[in-house]
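The complex appears here without one of its protein chains, the remainder shown in place.
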C-alpha cells in the first residue's frame, strides 16, 4: 500500500499532481469536501476510541506505529501542507508536535527514529486530541472561505490528505492487532468484531489472450504508482472467483506444507526456518489440536469457510505450488476484477499476486510539491491487489497497487489462485 | 545491585535464609514491621505519582522495565511468597497478573518475555493500583493477626519483600530517566529535582597493610553475596575522600580522553567506537560548546562541582588511567568507608571498583525457599560500592555489593580514585 | 545465472529434460561430444593453472567458492549423474570427495557448509587433479562405447554437465578476483589480461509496440527458466546500442551520485550507507584523485572509454534515474538483441534489466532426474541479460536469464540504458 511510502521513510504520499486529469478534486463541491473531511477525520477518532492511553502509545515492532502517532501524523499533514502555506495567520499548535510527527524528524535519525516511536509518552493522548481539534477547526474555516483557484488547490491538498489519512486508518487496525497479539492476555479491540462474509464459488474467470489497458485511466484520485496507464498483453489465464479459505489452508498444513522445502522459494524456506512458522500469522494450536487465531475480536476459533488471512507472499506462493496452481499476475487480477466476475475482490483480504512491485513502463517520479520523490520502494516487494476488511469505505480501487516485502504478514493478506490458460 | 539478580532472570531476591543470624527480622516489633511495610509501599506509589499511564507502560531498552511492571511485580512478590502460602483463604487478585508479573512467565520465554514488557498495555495502571491495594489489605491483615513462629516467618518474608521493593524503587527512577532521555522533548520527571549536595576534599584515607574482615558480620538484613565474611589482606592503599567531579571529567574530555585508545581497555575502546561515546551518559553538547545533561529534572546544565554520574566501568577505568591513579578494590572501599572518613560514600552515586564481581571465598548458593539458586551473575560484571541518590533511605550498607556489566551507564554511577600505597 | 541455482543450494542445474525438443543433445555426433568434453574440461584446468594451492583453497565470502571446490564439484557432477548410473564397474575415486563436493553435504548443514568451503585444506589440489583425471578417463571410455538410446541419454547428461561446468568457469574468475581484491598486495591473476574492446555508438534501437515471442524457441540447450516461450507486448521503447562507460559513471560520481538519496531506491540507499559505497566495486581512489580498479590483471587505471563493470542493480537503477532514463526490461533487451542492433550484447558485461526475476507465464518446475525442483530463486533478484568477458565461448544466448540480488556486484555486471518510447 502506498502508505508504506508514507510511513517507512518520507511520511508523505506520492501522488499525481493536482493538475493531472486523474485527480479532479476540483469537481467536488465545497460542501462535499467539507463533509468528506469531517467523515474521514471522525472515522479515525472512532477507530481510536476503544483504545486506552496505554494502548495508543505502544509500538510492537519497527514496521508498526502507535495509534497516537497515526492520529498526530495525519493531523500534522494538514497543518504542514495545507494550513501553514494557505491559512492566513495560522499558528502551529505546538512546534514540538511538528517536530515529532513530521518527516524531517524521521530523516534526521533514519536508523533510530521510527523504531522508537513507542517511547514518546509525552505529549500524551489528550494533547493529541487537542491538536486534532485545533487543526480541524482551522481546516474547516479555510474550506469555508476559499474561492477560485485557491479553492481548487486547497481541495486538491485536502483530497490527498484524506486519502493519506485513510491509509493510516487501515494501519491503526493492523498495528494494534499486532500489539495485542504480543500480550499473553489477548486483549479484545472490539468484542462485536466479526470476519467479513465471503462468497464461495468454484468457478473461474477465463481471460483469453488480449491486449488490455492496465492502470488508472478514469477520473478521481489515484496514486502515482497506478500509472502510466499502458497496454499489456494479458492471458490466456483463468482466475478463481473465490479466495483461498482456512479450510484449504488446513489441508496444506496437514499435508506437511510447512515441512517440505521443495514447496518453497529458497528465501521463503529460510524465513520459515528462522521464524518457526507452522501456520498463518496469529494462529495458535490448542492442546486438543484445534486452531485459534488472534483477531480484532480477540482469540477466535479458525473458521474453515472463511478466507485465510495473515499469510505472507512466501506462504501464498508455496500454497499455489502445492496446489499445482499459480498466483495471478497483477494485470490478470485487474482485468478479472474489472470484469466484475470476482467474488471478494474488495473488502475481505488483500490478495498477493505473483508480480514484483515494479514501475509501469514510462513511470517517472513526480517532482516538487507534496509528491517529492517516488518509486523508491520498487524493489524487493510484491504487489497485492484488492482491499481488505480494514480498508476504509471509498478507498478501494481495481487499479490500487498495494505492496509489501514477501515475508510480511501482519497486514490483512490472503490470496486467490489462477491457472496459466 | 542485587536487583539485577531479581530482574534479569529469576525475579526473586537471593538472600540469606531467615534462620541465619544475619537477618534477624524477628527483632522488629510487629508495629515496626507494619510501619515499615506502609512506608515502603507508599514510597513506591509516590515515585509513580508524577507519571501518566503512558509513561508507566513504556520500556525503553531490554535492561529496563516499565514503571507499571515494577509496581505490579513487587506486589506479586508479596502475593506469591507471603499471602498464598500463609494467609488463610487468600484469593489471588487475578490469575492473569500472577502470570504476567511472576518469574514463570519469564522462564517460559526467556528470549522474548523481558524485552516485551513494554507491550503489556492491559491490564492498565488503574488495575495495577487496585492490585496493590488488594494485596496491601491482605498483608496488613496478616501482620495484625500473626503470632509466634509464624509471625517470625512472616516477618522474615516481609523484610525480604521490602528490601526487594526498595531495589525496584531505585530502578523505577533509573528506568524512567532512560525512557525520558529517548524523547526529543526531554520530559521532566520532577521539576524540583536537584542533584544531591556533595562534599569536596583533597584528602585521602590511608590504609596501611592489615588483615581486615570483609563482608557482612553485623545484625540486620543483608544479601547473600555479602558473605561469607572473611579475612583479607588490605593495603597499603590511599583512597580519595571525594568523588570525581564533572569538572575533572571535562578536563578528561578536553584532553582527548574519548579519542585516545591507549587510555582504554580493549573492550572499552570497542564500546566507545560502537556506541559513539564522547561524554558521560545523557550528556549532550550545545552549539556553543556548553554541556547539558538529561536528569530527573529535565535537561540541566552540567555543574562542574557536582560528582560525575552515568559513567560506565570502561570510562571510570580510562579516567583513572588518564589520571595516573587507580580505582579502589571493593575491599579497600569497604575498609575506608567503615572508617567513616569517606565523603559521599552513600547517597550520591554508586562507585565503580576495580573488583570483578566474584564469590567471596566459600560462598555457596542458598538452597530452597525464596532464595532458589544463586551466584549466577558472578562473571563479566564489576562491583560498585556505596549507594546513590536514588537508593531509598535505609537500604544502603557499607557491605552492599552492587554489580553491573562494564558497559552499563544508565544507573547512577560515578567513581572515586585511589593509589596503590 | 543459473549457476546460482547450482551453487547456492542444490548444486544441480535445473534444465529442461533431455526429451524436450529444446535440448537436442542427440544431434551432436559422438566425436563432437567427445571434443566438446575435452575442450570444456581442459578450459577449467587452464583457468586454474595460474593459481597456487593456496590461491585455490580460499573462500573470500559466503557467495564465492574456492577454485579447488569448483574443479572438484564439476567433476563430482559427472561422477554422480553419469558414471555411477551408466558406467559399468565404475568405482568412485574416493567417497570423501563425493561427500565433500556433492549437494547432500550442503543440505546436511545448510547454514554452515557453504561458508566453510574454504576450510577444506585436505584433500589437496593435487588430489583434486587426480580426481579430475580419473573421471575424465571414465567419461571418455563411456563416450567411446555408447550406442543407441543409451548414447542419447549419455549425450544429454554430458551436455548438461558441460553447461554446468561452463557456469563454474565464469565463477572461478569472479571468485578469485574477489579473493585477490581482499589482499592488500593486489595479486595478479593474468599479467596479460586486458578489458575486452567495446563498441561505442550514440544510436538507439527503436522498438515499436508489437507482440513478440519471448523465451527460448530454437534448438539446442537451454535452462528451464528460459521457457515457456510466450507472447508479450513489447514497446514502444528505445534501447541504447552501447553500454554505459566508466567515463559516464565518473560524471555520475562527480555529480554527487553516491551522496543524493533522491536518486536511489530506499533499499539501495540503505546499502550505500551500510557498505560505504562511493564508486563501483573494486574501485579505489588514489591520493591524487585518480581511480584505479582491481582487475584480473591487478590494479589498473580506470579507462573512461571502457564499459563500467562491477555495479549492483541499485547503482544501475540510480544511474538511470540520474540520467533521466530507464533500464530496459528483459523483454525489450531480448527483442533488441535479437534484431542484431546492439553493440556488446555479449562478451563484455552482464547487463542489469529493470525486470524482477519471475517465472514466465505457465512456468512449472521440472520433475525428477537431474532437474530436481526449480524456480526457487524467483524472488528478491533482478534479471541480467547478455554475457560477460568471463562467460565461456559457446555459453551465451539471447534468451539466457542470469539473476542476482540487487546488491551483488562481484560479478562482471554493467548496464545499458533505454527510454520508454
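Going by the order they are written in, the chains are A, B and C; count residues from 1 in each one.
We adopt the following convention: a residue touches a chain if its C-beta (ideal position, glycine included) is under 8 Å from a C-beta of that chain, and two chains touch if they have at least 3 such contacts.
Everything quoted here is computed from the prediction, not taken from an experiment.
**Q** Determine which of the presented chains are touched by the chain that is not presented, and list them.
**A** B, C
**Q** Among B:121, B:156, B:242 or B:355, exactly one should touch the missing chain; which is it?
**A** Within the whole complex, the residue contacting the unshown chain is B:355.
**Q** Could you tell which one of C:49, C:185, C:254 or C:274 touches the chain left off the display?
**A** Among C:49, C:185, C:254 or C:274, only C:185 touches the chain that is not shown.
**Q** In the complete assembly, which of C:121, C:201 or C:339 touches the absent chain?
**A** Of the candidates C:121, C:201 or C:339, C:121 is in touch with the missing chain.
**Q** Which candidate, C:55, C:317 or C:344, sits in contact with the chain we can't see?
**A** Only one listed residue reaches the unshown chain, and that is C:55.
**Q** Considering the whole complex, not just the chains shown, which residues of chain C touch the missing one?
**A** Contacting residues on chain C, toward the hidden partner: 52-58, 60, 96, 99-100, 105, 116, 118-125, 179, 182-185, 187.
**Q** Mind listing the chain B residues that contact the chain we can't see here?
**A** On the chain B side, contact with the omitted chain comes from 8-9, 209, 211, 231-233, 237, 262, 264-269, 313-314, 317, 321, 329, 354-356, 358-359, 361-362, 365, 372-373, 375-380, 382, 406, 420-421.
Following the convention adopted for this analysis, only the chains that are shown with their structure count from here on.
**Q** Central chain, going by Cα centroids?
**A** So the chain nearest the centre of the shown protein is A.
**Q** Could you pull out the chain whose C-alpha mean position is farthest off from that of chain B?
**A** Of all the other chains, the one whose centre lies farthest from chain B is C.
**Q** Rounded to the nearest 5 degrees, how far is chain B rotated relative to chain C when their C-alpha atoms are superposed?
**A** Value: 180 degrees, nearest 5.
**Q** With chain centres defined as C-alpha means, what is the inter-centre distance between chain A and chain B in Å?
**A** 46
**Q** If you average the Cα atoms of chain B and of chain C to get two centres, how far apart are those centres in Å?
**A** For chain B versus chain C, the centre distance works out to 59 Å.
**Q** Taking the mean of the CA coordinates per chain, how far is chain A from chain C in Å?
**A** The mean C-alpha positions of chain A and chain C differ by 38 Å.
**Q** What positions in chain B touch 2 or more of the other chains?
**A** none
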